[in-house]
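What follows is a single structure, written as structure tokens, with notes after it.
Only a part of the assembly is drawn; its chains keep their places, and the rest are absent.
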Amino acid sequence: MTSTASARPLRVGVVGLGWMGQVHARAYTRVGQHYLDTPLRPELVAVADTATDERVARAVAAYGFTDVHADWHELLERDDIDVVSITGPNFIHRDVAVAAAQAGLHLWLEKPAGRDAEETAEIAEAVAAAGVQSTVGFNYRNAPAVELARALVAEGRLGRVEQVRITMLADYAAHPEGALTWRYQNRWSGSGVLGDLVSHGVDLGRYVVGEVESLVCDTATFIPERPALSGAAFAHTARGGGPLAPVENEDYAGALLAFAGGARGTLESSRVAVGEQCTYGIEVHGDRGALAWDFRRMGELRVCLDQDYTDAAWATRFVAPGDGELGAFQPGSGIAMSYDDLKVVEAHRLVRSIAEGVPQGATITDALQAARLVDAMATSARDRRWVDVDAPRVSP
Amino acid sequence: MTSTASARPLRVGVVGLGWMGQVHARAYTRVGQHYLDTPLRPELVAVADTATDERVARAVAAYGFTDVHADWHELLERDDIDVVSITGPNFIHRDVAVAAAQAGLHLWLEKPAGRDAEETAEIAEAVAAAGVQSTVGFNYRNAPAVELARALVAEGRLGRVEQVRITMLADYAAHPEGALTWRYQNRWSGSGVLGDLVSHGVDLGRYVVGEVESLVCDTATFIPERPALSGAAFAHTARGGGPLAPVENEDYAGALLAFAGGARGTLESSRVAVGEQCTYGIEVHGDRGALAWDFRRMGELRVCLDQDYTDAAWATRFVAPGDGELGAFQPGSGIAMSYDDLKVVEAHRLVRSIAEGVPQGATITDALQAARLVDAMATSARDRRWVDVDAPRVSP
């Protein structure tokens, strides 16, 4: 019997201990509580964070890290780290990830992995060359309802898939006085809503339905100027107070998708959608049934199954133990898992990947394909034409 | 004081007394009950219908028509008809409508007006030349919640419109054994779901938001063959029993829309969507608010208004007297109007158009613009490219 207690330690470094870095830190500590047979037991060792305020120091102490470095290079040079979480802003992902892989460290990398497909490919190559594991934070895959959706499609319960709708709407940038943070400047972010939300959306589509072969996309920047940031806030929603400066990337993207299996899809994403806090979801119609999922009601899957072709009714199914990983968190249906729990699932997949030497869940390969799709959307929007996208070497 | 009783008669002929013809017949008789100040009082005079079964004879008697003709030319030659309803299948619309206009008759024309923009333009020209009124059956406009939606947008309550989603999903053709009726053959229908449902969708978009300037569209035929019809059924949902023959037109259409005001939109439509009986709706996001309407819950408008840019909540508002035409039908909110009631509204607009000599509601001009948009979608799907669409001479 393996158990949390007897499991070998997995020594963890975290680059960036903001909100997401702390989500990772908590997830590491909880793997063994939800997966009693975890093959490795994460131990929080060190943090790299450029922030100099008390906030980081308190978090470091609270989570029990031993050391904190201002420079992430120092973190990677330690000899007591097995895996590194990369959770800082987009513009450091490639550099840290490549260096970490080259240092033989496994990766838990937030999305978008790189600022574009080229950067992401560099990471993928470094990962492949080093033979390390690379978990990527496409966390929506980990929701039991999404796992159930994927299973229903895979089992043919919907018949042949015909129609897909992917929705990724948020309001975090809806305020016109929201500051011009790094997110709105391409040299830092790579893109706007495409990298931030659409990358999640295309991963959801790939995971539930399959590969996208071609697409046409339109983008728009509805708030073309924002006030420069006065002060040092990195938050999504900080208000700027400085002079207006141009927003360099898109607030909105709409796309038509053609899936490899013949299904057609639409994708809509916005970061300025008033009324939409986290309206992230997917709806799939097949020739025998349909399903729909919305992150805001994460534990529910709407399904239309096992009926005649016409006049079929939709049911709302609460996930139950046995659907995805729910059973590791709750004993019955209707009892909520949290967003953070999705990250515990992700951490567990990372841990198993490392222990078994076999990728589990979303990896840099998935991040690369998402980045290719996002790049294709940018190209399509710029050139106003359909763009084909090659299939990845490995399917999701 | 005018009143129903003292109003001048408006003598009515109906071409095609199937379901929709009977909807028209009932609507004519109810105008004066809901609009006590109706300027004209419709009288049902004559019907033209090629069906020879007892069904038509009984309906003719039940509605109190005086005469029935097998040939619609005879109906148009009568000298005791002021207005003609054209409700038969698509392939007779142009011929009847042009002849009726040339005979000086006002028109109540079901959509799609013609099989394509060219046919629709012919009708529009005949209407203009004759100076008759031409009400077109874009009935979703008449829902009080849609009128309210249009008013909210027009008053700027949503701010500048950014994002629009139009959905027209049905399952009437979802059964693979559904017979190959005229709807699936272009010489009779002109197109598939584009003419049948998308025409409604683009009218809804135009009415609530405004003109579409350019678009890119993708179409698919998911059920490429259907059994030939054995027997004479015209019904949407009849089962065929004959040999399989090819479906000539699209089951599905997806499109990206660029509105004149800068808003971007998606449109999805299918006639084979399992689980979707009449999922017809529109969702609009502006920079200050949002709204959404779904025909299946016709009396509800979901709104997100009068809040901050972020964390804004949606409310479900039941229409109340004062919203659109609800007050002509029900005394309070939460009490359902019917689909047929929308046609009473339409009939009233027709009657007022005729009495006042000024178009009211949707006319052949709107049908023509819808047909141009539908044609542009077909072109875009065929050529896989963006297509521009000229604005109509008159806005909706």
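First chain written, first letter: the chains are A and B, and each begins at residue 1.
We take it that a contact is a pair of C-beta atoms (placed from the backbone, for glycine too) under 8 Å apart; a residue touches a chain by one contact, two chains touch by 3 or more.
Model, not experiment: these values are computed from the prediction.
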> So we've got 2 copies placed here, but how many does the whole thing have in this file?
Replying inline: 4
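Basically, only the chains that are shown with their structure count from here on.
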>> Counting only Cα atoms for the centres, state how far chain A is from chain B in Å.
In response: 43
> Which of the residues in chain A end up touching chain B in this complex?
Replying inline: 159-160, 162-163, 165, 171-172, 174-176, 216-218, 220, 222-223, 237, 251-252, 254-256, 258, 262, 264-266, 268, 270, 272-277, 285-290, 304, 307-314, 384-386
